[in-house]
Every structure is written in structure tokens, then in C-alpha cells.
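A single protein chain has been omitted from the complex, and every remaining protein chain is retained in its original position.
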């Protein structure tokens, strides 16, 4: 009988590498934008946001069938909370493992971005991001993210998640004042790059609190809109269409 | 036996929140663009239009299975008019409810955008938008919007509506002189933001008239192109592929 | 028994309106780009090309099930030539009708764009576009266009035509030196706008010749790559997935 341990290890590997690459995409493109278009901050954000749309969408496609491609502790937590009703979704201990993998991977991704652009590998951002407007922005961005993911899962359209999640984040870079971090693991990782995409440590706690609040708002909203979730839809938040390995992994872990 | 009231309430909630987020996307990204790229209005419109494409497409995916994701009184009205032949589509009173939810939600979205960017919550635009060229632009943009939605519904391709509607609006931001408001609820809401995306109240009536005229032109055109609508296609204008909740909602309301 | 005449009329209406809107998209967005970003021609072309991708893709979706959404005389001609083997595709007289509708519609679209932007309705471009490099560009752009359309039709993936054709033209705006007119009807129409997207009459004949040559190159290439076209694939060049009206239209005309 197969050992479930490798399966969970593989899922944690997917979350670690996927979140790492996501952070490298966000920070790396921010550095490139800052270097190549020094005279227009809006053009930098356009370059940064378009890159994130392309990169995040692909990463969800690549890692989704293995781990769900959460790359985000609040997404994993919502998967756990909403899935408990049907005994599906991540377990509480899975969420801790996912979150650890996401944070470790994300910080490694920041270091990778620094190395690629010949910057000091370890650095701390001093970009302050604070204020009520920004926090409201994080609430809106995270609530929308959760609503997108759960709405697609509950209507059998999870195969659209890659494009939809990437598009939402791309839009929220612009229409929220906070440029839509919407992800505690990515927020923590962005402390470690003193560049365009960075955030200083003292700004992080309020951002994370706003993200948690946003996740709650999003979960309440989407539950009001789609109250009768099919049992199957609760088990994975961002699954892929074809998941030859996933079902057995899940039933064992 | 289930009570139909929550079903209609859920649909109105979807139209309210969806239109609110759409307006927040349009106005919020306009504010960000204006702040970040102050020297090139075209670059601002590019940022604004790309954000709208991403945001609108996602919002249609999220809210479509609940309410049809109209977000637009003329779309709801066309759904009612074209659906009457088969006894499908929205009822006349549904259209009033939809329009009220869209307008209330839209204005709330304008306020939300103002709050996110630390601007006064309540403000009135003084951006005049008037002239024959602009009105022709609104007619073209709205006619095209109606044609896209109905053509896809009548050919069984409504699952493409999210991408197609978003793309049409994104194109019409540029190729019409009016930057394609194409939506009376969004037009009214944009009065409440004295920023890049605003429109002063005195310019609104002519815009709305042009949009109504455009909807008529679009409905006539698409009826000429696709005269034999299947009965099923008349019932919803922007449905989603998988709609576990929708059929019963509709038959009850 | 139904009268075939309306069916052909409907197809010609689709080609006329579709080509008109395509030209309005191309010229209108060029005018807006020129007005809003006067200091950077590359930024103007970026705005123009992104708008064309969004607009052309949607127009193919809307008009495809009626007429094939050719919008382009060389596409119609290739449909006729390649379809003769199986007795499918357009007839020779259909091609003449299509071309007439495309040209008339295209010119009307140029006038519409001028009107929307409060420019003189009738004008002639004085933008010279001539030289071997540009002509090679038109050959490459048109050959690729034909290859994309026929390859997708011959492999049963015509539902991807809207996105693929739009993407090809968007790329060819940039990587060919001619900015990829690739369409005799659109080329003729662009004579009638003395703006960013215009072309002076004396430059048109060589462009059209290059486009015809490109169509031949594309047809030869795609026939070498996909020699065994299924009979069904020859009948329409840009069909849609769901075409309730099309089959009967075609068999009657």
C-alpha cells in the first residue's frame, strides 16, 4: 500500500516552488521595470502588473494539479474552513504545512530575484505602506480573490481559475490603492527586497490583518451568493481539470 | 417548499456588488493612473482600459451564474424585451429591481474608490463630456455591447461572454471618442468621482439617451443577423456554463 | 420552402458591418492614440495594436457564425480556391459579393471613425507607405494570416480562430515593418482617413499586390503542412463552434 508521506511532500514542494516563483515574478519584474523605465512610475506598475498576470496564471496551471496552487495562506485557510462541512478540503495541519512552505518559498523567491539582478541577496525594504485607504484596498483585493476562487470551484469552472485569478490580481494592482498584495506569504516575502515591490516590516502586520479580514468578507459574500456548494467543490480550491495524481493523494493525506 | 424571495434577493445582491466592484475598478484604476503617470493621458487610458478588461471579465465569471452579470440597465432591458417572445428572460419588474441594484451598487463603488485613494467620499465630477462625436461613440459602443452579448447567447457560446464583453469594452475605450461608458448605471456612478473617469451631471442625460439608442440599434442588428433564436437562449443574456443554482431561481421568480 | 436570398443578404450584412467596425476600431484607436499620447509614436502603436487585438477578436466571435467573419477579400478568395476541391467553401460569385461588402463596409467604417472624433467625414490620407521592406512585411503578415486560419480549420480548432487571428495581427503590427495591413479592403478603407492609420492612395496598389502574394505563399505553406484537409474543414474558413443558421444558409446559396 502506498505511503501517503510522499504525496504530502510533493504538495508542499509545489507550494514552496510555486510561491517562490510567484514572488520572484513580482519582485523581479518590479526591479526590471524600475531600471528600464525610471521616469514613469505608472509605466513601471503596468510592466509589473502585466508580468504578474502572465506569470501567476502559468504557475497556477503548472502547480494546480499537485497542490491546488494556493501560494497563499488565507486561500489555504478558506479551503480548510469551507471544506470542513463536507469533510473535504485541507486539514488544519495541512494548512500549517502549506503556510510554512509558502512563506519559506516566498522568501527564497525574493532572494532569487535579488540574485538575478545582482543585488545584495539579503535586504530589508524601507518602503512604508500604511494608511486606512491602503488597508481598505487590501480588504477589497483579498475579498475578491477569495470570491473568485470559491465561486469558480462551486460552479464547476475551476479550470478557469488560472486565468481568472491572474486577471483579478492584475486588475487589483491598479484599482486598489495598495496595489493588491492580498497574500500574507507574499507580503512577508516582499519585506526582503528593498526595491519597487518591497514593503517595510512595520507596515506588514496591518496588511496581513486586512488580508485576513478580506478573506472573511470574501468567504461570507461567496457563501451568500452560492450557498449550496456541492460536496465535490469543497475539496479543492484551485484544482485543475485533469488531475491524475490528486484524488488518491487527497484521500490518503 | 423553498421560498423564492431569497433567490431574487441573491440575484439583486449579485448585481449590486458586481456593479459596485465594476465601478470601483473603472474609477480606482483611473485615479491610480492619473497619480502614477501624470505626464501622458494616453498612458493613463491604457492603464485604465487594461485594468477594466481584466476586472470586468472576472466579475462576469463570478456573478454570472447568479444574476447573469448584467451590471447594466440596458442589458437587463434587452434581456426582458428579447425574452418576452418565449416567455423567458427577466420580467419587467425584475428589470426595475436590477436597475435599482445596479445604480445603488455603482454609486457605492464610486464611494469605495474614493475611500481607497483617500479622497473625499462624496464628490461630484466637473468633467464635461458633450458633443455629437461623443454621442455617436456611445451609440456605437452600446450597440456593439448588445450585439456581442446576444450573438453569443443565441449561438450557444455564452461561456465566452466574460472574455468577449471585457474585450469589447477594452477596445471601445479607445476606438470610440467617448471612451465607451455604454452603461447608464456606470454613467450615473461616474458622476460621483471628480477624477480621470468622472462625468459632470449635465453631460449625463445625453449619454444615457445615446446608450438607449445604441441598445436599440444593437438589438435590431443582432436580430437581423440571428433571427431564429432558440427559446433557451432568450432566458439569460450572460449566463455561465455551469449554473447549479440558476434554473430553479429563475423558474420561481 | 425558405428563400435563400435572405441568407446571402444576411451574410453580406455581416461582412459589411463587421469590416466597417474593424476599420473603425483600427482608425478610431489610432486617432485617440495620436491625440492622447502625442510624444511617443511607439506608445501610440501599442495602444492601437492592443485595441485591434481586443476588437478584432470580438468581431470574429460575433459575425463568424453568420458569414465566416472574413472581413478580408484575400481570405474569401482563399476560402473559394481551397474549398473547390471538395465542392465546399464560397463560390466565385460569393467572393465578389463578399469583397464588395467588405470594401463598402470598410469605407463606411473610416467615415464613422472620422465622425466620432469630430474630423471631416471625407478625407484622403497623405501618409506614404512604400519600399521593399514594407512590401516584404505585407507578404509575411498576410501569409501568416492565411496559415493561421487554414491550419486551425483543417485541424478542427476553428473555435480558436478569433483569439489566434487577433493575436497574429497584434503581433504583426509590431514585427513587420508595414504594421501589418494584410487586408485589401482595410487598406483601401484606410486611404479615407488622414490620421495615424492612414495610407495615401499611391501606396495602395503595391500593398494590395504584396497581400495577394502573401496569400498565395500562405496557402502553399499551409497546404504543405496540412495536405490532407478533411472535406468539412474546407467549407468555411473562420466558422464558429455553434452555427445553428449556417449550414442551411450555405447549402442554399
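In this document, chain identifiers A, B and C correspond to the written order of the chains, with residue numbering beginning at 1 in each.
FYI, a residue touches a chain if its C-beta (ideal position, glycine included) is under 8 Å from a C-beta of that chain, and two chains touch if they have at least 3 such contacts.
What you see is a predicted model, and the numbers here were worked out from it, not measured in a lab.
The residue from A:21, A:82, A:149 or A:222 that touches the chain not shown here is A:21.
For the options C:30, C:105 or C:144, the residue in contact with the chain missing from this view is C:144.
Screening C:87, C:156 or C:205 for touch with the missing chain picks out C:156.
Across A:61, A:81 or A:104, the residue that sits in touch with the chain not pictured is A:61. Along chain C, the points of touch with the absent chain fall at residues 40-43, 45-46, 50, 53, 131-134, 136-137, 140, 144, 147-148, 151-152, 154-157, 160, 164, 167-168, 170-178, 221, 224-228, 230. Counting the whole complex, the residues of chain A in touch with the unshown chain are 10, 13-14, 17, 21, 24-29, 32-33, 35-37, 39-40, 43-44, 46-48, 50-52, 54-55, 57-58, 61-63, 65-66, 112-113, 115-118, 240-245.
The criterion applied here is as follows: only the chains that are shown with their structure count from here on.
Computed from the mean C-alpha positions, the centre of chain B lies at a distance of 29 Å from the centre of chain C.
Inter-chain centre distance (chain A to chain C, centres taken as mean C-alpha positions): 41 Å. Each of residues 40, 43, 46, 50 in chain B touches at least two other chains.
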